[in-house]
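Every protein chain except one is present and positioned as in the full complex.
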Amino acid sequence: MRAAEALRRLGERRPLVHHITNYVSVGLVANATLCTGALPVMAHAREEVAEMSGAAGALVLNIGTLDERQVESMLAAGKSANERGIPVILDPVGAGATRMRTLAAERLLSELEVSAVCGNAGEIATLAGLSAEVRGVESIGGDAGAAAREAAASLGVTVAATGPVDHVCGGGRALAVENGHPLLGRVVGSGCASTAVIGCFAAAAGSADPETVAHALAYFGCAGEEAARTSGGPGTFEGRLLDALAAFAADPSVLSGQLRVSDVG
Amino acid sequence: MRAAEALRRLGERRPLVHHITNYVSVGLVANATLCTGALPVMAHAREEVAEMSGAAGALVLNIGTLDERQVESMLAAGKSANERGIPVILDPVGAGATRMRTLAAERLLSELEVSAVCGNAGEIATLAGLSAEVRGVESIGGDAGAAAREAAASLGVTVAATGPVDHVCGGGRALAVENGHPLLGRVVGSGCASTAVIGCFAAAAGSADPETVAHALAYFGCAGEEAARTSGGPGTFEGRLLDALAAFAADPSVLSGQLRVSDVG
Partner (left out) sequence: MRAAEALRRLGERRPLVHHITNYVSVGLVANATLCTGALPVMAHAREEVAEMSGAAGALVLNIGTLDERQVESMLAAGKSANERGIPVILDPVGAGATRMRTLAAERLLSELEVSAVCGNAGEIATLAGLSAEVRGVESIGGDAGAAAREAAASLGVTVAATGPVDHVCGGGRALAVENGHPLLGRVVGSGCASTAVIGCFAAAAGSADPETVAHALAYFGCAGEEAARTSGGPGTFEGRLLDALAAFAADPSVLSGQLRVSDVG
């Protein structure tokens, strides 16, 4: 689904997007979800996650500050989402940086039907079995296009590898997204926020197919471009990024001609 | 207690307000507390909550990202607060959305002497036993005035149901607060922040009577109106909301004539 249609549906239906996420960027993630037009809810307790996912239009799993109990909650929520057939999006934050994170991402991918995996080049390369350097939660170098292609082939799901150019692969398609701005890399959690926006678009489309994922990233990237025009640095950029997401969501026609999604398959 | 007097006392005494709260809006909640003139502290460990509440002027319990251990800490802190007679404010975030949240709110209300309950129309209607739709942590429709009246009658405490107009009921009184701005509904955690401000005012007054609660919401709403004048959207609004809270707290006389609290009992 293309961005304009996804944003229009979000504004009409206001689906719930259930996040089980890290406590570093959680505020940005929730606000990005709300600005995009969906209703965010963060709930992690084993006792309620299945019920919460049962009311949601999409589930977003982000392992940025993982611990063992959180993995159990992610599995319970994911199974509830799978039973209802709603999209499950995984952001494997820090996969490749520690054994625990790599194994957790692999376990989620193995025990759940994940619809899309979205991470930086290093995280995606790790899951594809390629060599990668992940320093903490940052990718050091790496070829995002190759990582996305390999991971999509080996995992059999839509895969987005973000970077200066975002690459989205799956189902035989390969798309490149050239929207964005270097300041996005200077704000903690901007990757998490872009995954949250993918969750919103997937809730609108009922699917996380490559076009839907690429358009979510293009919309997010356009907001980054707009925010960069008026911000004085990474600190003031964050608020303006949210303003831009909300402005584009309120009037998607503004995006016309700005989205730079191309088929590179 | 009216807003000007509450803010004056806060500036003089700087009471501690102890929050046991969610990890989504915790930064906004803490900053709203500090900008209003109280000293925020977030502490959730079972081992220290009673001691921390023992040094506080009010305790604010927010179940936005609840788990079982947190309920135990809330009960321990609440009992310490009750022994000392300091106000206990409950924000039943997401009551009605999952069974766990509804039961937790009911348990806190049953085992503690809560001074005031503050939530959106759906959450308050749920606690009053009325039918309500709560999607995640958002209320979908619902009559805030009826919810506040019913809940105040059945729970026997001050109840605030927030919305386009806030309704505060208790002890036979019913007040309406017409301050505020739609952008407040576009920022994650603005409801949590308004409850935090109620906690500050209750610490100043030594009570969460309807007038004190309504004036806290009116002050908060005025800050929202002021922030909306200069912000470019929900992202930049948050910082300006805190600026406005701080500016009004520094000079409460500016609020004169702006507070729209009326008796609707």
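Observations, loosely collected:
Chains: A and B, in written order; residue numbering restarts at 1 for each.
The rule is simple: contacts are C-beta pairs under 8 Å (C-beta built on N, C-alpha and C of every residue); 3 or more make two chains touch, one makes a residue touch a chain.
These numbers were taken from a predicted model, which means no experiment stands behind them.
Screening A:52, A:66, A:90 or A:261 against the full complex identifies A:66 as the residue touching the chain left out. When you scan A:129, A:156 or A:235 for touch with the missing chain, the hit is A:235.
When the missing chain is restored to the complex, the residue among B:111, B:143 or B:243 that touches it is B:243. For chain B, the list of residues touching the undisplayed chain reads 14, 16, 18, 23, 26-27, 30-31, 34-35, 39-48, 51-52, 55-56, 238-247. Considering the complete assembly, chain A touches the hidden chain via residues 22-25, 27-28, 64-68, 94, 97-101, 135-138, 186-189, 231-239.
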